[in-house]
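One protein chain is absent from this view; the other protein chains keep their places.
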Amino acid sequence: MQDELIKRACELLDDGTVNRVLGWSTGDFFYDITPTVFGSAEDVKKNFVYNDFCGANLSKYLIAESQKEGKIAVFLKPCDTYSFNQLMTEHRLKRENIYAIGIPCDGKVSAETLHDAGIHGILGVKRDGDDLVCDTVYGSRRMSFDAAQDERCRSCKSRRHVVYDELLGEEGEVLDSHRFDEVEKLEAMTPEERFNFWQGELSRCIRCNACRNVCPACNCELCVFDNPKSGVFSKAASNDFEDANFHIIRAFHVAGRCTDCGECSRVCPEHIPLHLLNRKFIKDIDTLYGDYQAGEKEGQMSPLSAFTEDKDAEPSIVQKGGIR
Amino acid sequence: MQKIGVFVCHCGTNIAATVDVEAVAEAARHVPGVVYATDYTYMCSQSGQDLIKDAVKKYGLTGVVVCSCSPRMHEKTFRKAVDSVGMNPYLLEIANIREQCSWVHKDKEIGTKKAIALMKAAVAKAELDSPLTAGETPVVKRALVIGGGIAGMQTALDIADAGYDVDIVEKNPTIGGKMAQLDKTFPTLDCSSCIVTPKMVEVGQNEKIHIYSYSEVTNVSGFVGNFKVTIKRKARYVDETKCTGCGLCTEKCPMKKVPNEFNLGLNNRSAVYIPFAQAVPKVATIDPNYCLMLNKGVCGLCSKVCGAGAINYKDTDKEIEVEYGAIVAATGYEIMDVSKYDEYAYSQSPDVVTSLEYERLMNAAGPTGGELLRPSDHKRPKTIVFVQCVGSRECDSTRGGKPYCSKICCMYTAKHAMLTKDHYPDTDIYVFYIDVRTPGKNFDEFYRRAVEQYGVHYIKGAVGKVTPENGKLIVQASDLLMNEQLTIDADMVVLAAAIEPSHSARHLATMLTASMDTNDWFTEAHPKLRPVESPTAGVFLSGVCQGPKDIPETVAQAGAAASKVIGLLSKDKLAGNPCVAHSDEMMCTGCSQCADVCPYGAITYVDKEFRMRDRTTKVRRVAQVNPAVCQGCGACTVTCPSGAMDLNGFSNSEIMAEVDALCR
Partner (left out) sequence: MQMTSDNETWEPKIIAFCCNWCSYSGADLAGTNRLNYPANVKIIRVPCSCRINPMFILRAFQRGADGVIICGCHPGDCHYMTGNYHTRRRMTLLFSMLDYLGIEKERTRVEWVSAAEGQRFVDVMDDFVGQITKLGRCRRLEDLRCRTN
């Protein structure tokens, strides 16, 4: 697949369709993938990679990149196209400056998942049937590809692109996802258990802002938490309240706009399952106001902007046993 | 540093009995930022107000907090007072220590403690208050009335009478509306045309009124005082300025089989037509669906006979844009389609008619020349059954049924029954009803005359089935009071079909950002106190478009709407409410979510160029609030994730300062 992408990127650069390509390159380690803008075919040939670690969603970078002079090509996995559409809905992209290429994806792995599974010192990986074989300094290790994937990929909602200018490879299908299973587990707990769970998770937050910075929905010019005039200005994780406050407000701000791309959890250095907050909102919205997938179509109205006069649940539904 | 003055009112003993007012003033003196605090028996009295004014001058106050009754009571009074000594009125805050403290608590210690907390919250807010000035916008001195029925005509006449220009947009080739189709009006039985046609002439001749007939509103932008309206003038193929209305073309037109909508399809007209003799403007119109010249390119007879040279087959739809200060919706109603009510056999027999069709059959200018002849065989009906509430007061919406009462049916049915009996005393008339609803001046007397003097059979009960059989209509019905089943061999059945809003109303409401209820009637700004205004400033409601009503009510409402319009147009400038939303362009991302929740369409977007720190420029889409349209609800401020939207007078930081103060 990587060769095909490189070939196509070079063609587009050479024939002048675009003057830049947004893709991925490796960092210090081969599994340390960084979104990168390539300015020449030479650069692409030398540094462009596309492999099982290329989980990063490139859509958000287009906010800045599409403002620049000339057209940019971007490679979008199915889930990234939802973010792309959502950004289009919010008028954040200059569409005429973007050439979107849909590329297939059958799940991504991250070094963290492999580390968690006890695989360290990874030198390289390759697929072998349903397994992932890791070449490590301690010898070859094998684990099922399914287990090696991030949770967001195991419960992938769709392998079908919702927008592109050109598609490479085969188009996938919308999947019958079990992505709310984890949310349901939490809902089944007692409030004390839930509180302890989230207290344990959120108290690890170091307010590095990685979740916010990577989130395609968090694209404010100035975040309320960085704005001294907003009243919630805070930059340090000084206590439990601020951790919770930051994450509740952030989840609320992206509610109805979050496409569930899962980038927040992927980049969290503390492995806080932040996407479970967003998913709760998504699940509640689906339950109360009908199925809604942000980014499915360009120009959709957020369920938090819409309403019905007589069919909407009253807030007291929460006191009466919650939204299940 | 702020210099706040705090003024604690005793309100006689209303406050002072439960709140230690001196203690509140003393506590205020220790609040940072407060430079002066005092208490007084009646702050709202002239001497109380003078106390505030003097302190503002003497201490150079930058903010004033009055601890008194509800701001709903005297906020305006105190704002005016500080304004008179040169302080911006929006730098004043009220702490409500009467309705929400002294009157709801009995213990003086508790009351005092709470009053101090409320005072501190008000001080906290006052410290963050910024001076606000209401914007002013000029008013375009011209009104638009949409709909040329009796409601629209009356509104237009009343506005014109006050000296303002009015335009009427009417979708049909003539004004006059439903009233022009009626025969007689209840409860006086005077001739409808005799009342309405002189009104039409009056409208047509009024120098201040311009009629855009055969036209539709296609776009509305702008706001109160400054609407921009696009009017589509549909191609008429006849030059209005040249046509003399002689009617020669309509006589010569060979295409004579066009259903005549003025007579509800009960007879035919020609392809070039004038709806009826008294039409205003009296100008012919070519029906493009039937004209042979327009469809097949052959004929051209009307053009040949027209001495004025008014026919123009190349006419096209034209759009014009006009500015208005106020818009009146007078779109009226339609008769509901009753074909889904199979049991009444409306689609099966031509002798089952709606009441409006019956009206045309009775009318001297109607298809039968006023002689009551049933449509199928042109014989005089001997037995007529009237069915009330067809589609009205009905829960089953799948057939188009309406939950509301159409209000006029009981009265016009009594009228029909009486008029029929007057002309043909030997006719048997049955009226099946759920209830007879006749409140109104001389209304019940009218109905009782039908029963007592004319011997109309009023039967409380429902008609179950109408079966056409051998030229008769077999009506099966139940009499609920006698508890028996009836079968009537009728010659005609007349259905009092429900009235429903004009089908164009919903689209219009969307353009006007005026709200509608679930039945598509326009919603009034307040059901009791503002019945002729829509919640959208500058948009007014006249006639049935707001809900079912009869002619006198319509005319009364039309006049009321006109007086509201006149009140608006008589102002040269409109002062806005300064407590409106505003967007910080540096923070706005242009995501459009605020516009999605704005009920007034007050938010628009512009591409704006920003200079960046590195001296490059960047074009960004940002929201702009039109302060003349914004009503200050604040929905946008919460939907905006970046907090770029904020509300004057109730800003994020002000509300949070109040929260902080009250939690302390």
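Observations, loosely collected:
A and B label the chains in the order they appear, each numbered from 1.
Keep this in mind: contacts are C-beta pairs under 8 Å (C-beta built on N, C-alpha and C of every residue); 3 or more make two chains touch, one makes a residue touch a chain.
What you see is a predicted model, and the numbers here were worked out from it, not measured in a lab.
The omitted chain makes contact with just one of the residues A:Thr17, A:Thr34 or A:Asn239: A:Asn239. Checked against the full complex, the one of A:Gln2, A:Thr17, A:Thr34 or A:Asn196 touching the unshown chain is A:Asn196. Within the full complex, the residue among B:Ala117, B:Ile146, B:Met336 or B:Ala558 touching the omitted chain is B:Ala117.
Listed here are the chain A residues that touch the chain not shown: 186-187, 191-199, 224, 230-232, 238-239, 241-242, 244-245, 248-249, 251-252, 255, 277, 280-281, 284-285, 288-289, 303-305, 307-310, 312-319, 322-323. Residues touching the missing chain, restricted to chain B, are 70-72, 96, 98-101, 103-106, 110-111, 113-114, 117-118, 121, 515, 523, 535, 579, 597, 599, 631-635, 637-639, 647, 650, 652, 655-656, 658-660, 662-664 (touch as defined at the top).
One rule holds for everything that comes next: only the chains that are shown with their structure count from here on.
A straight line joining the Cα centres of chain A and chain B is 47 Å long.
Only residues 67, 89-92, 219-224, 227, 229-231, 253-254, 301-302, 304-306, 309 of chain A touch chain B when the two sit together in their complex. Those residues of chain B whose C-beta lies close enough to touch chain A in the complex are 518, 586-593, 596-597, 605, 618-621, 639, 641-644, 652-653, 656.
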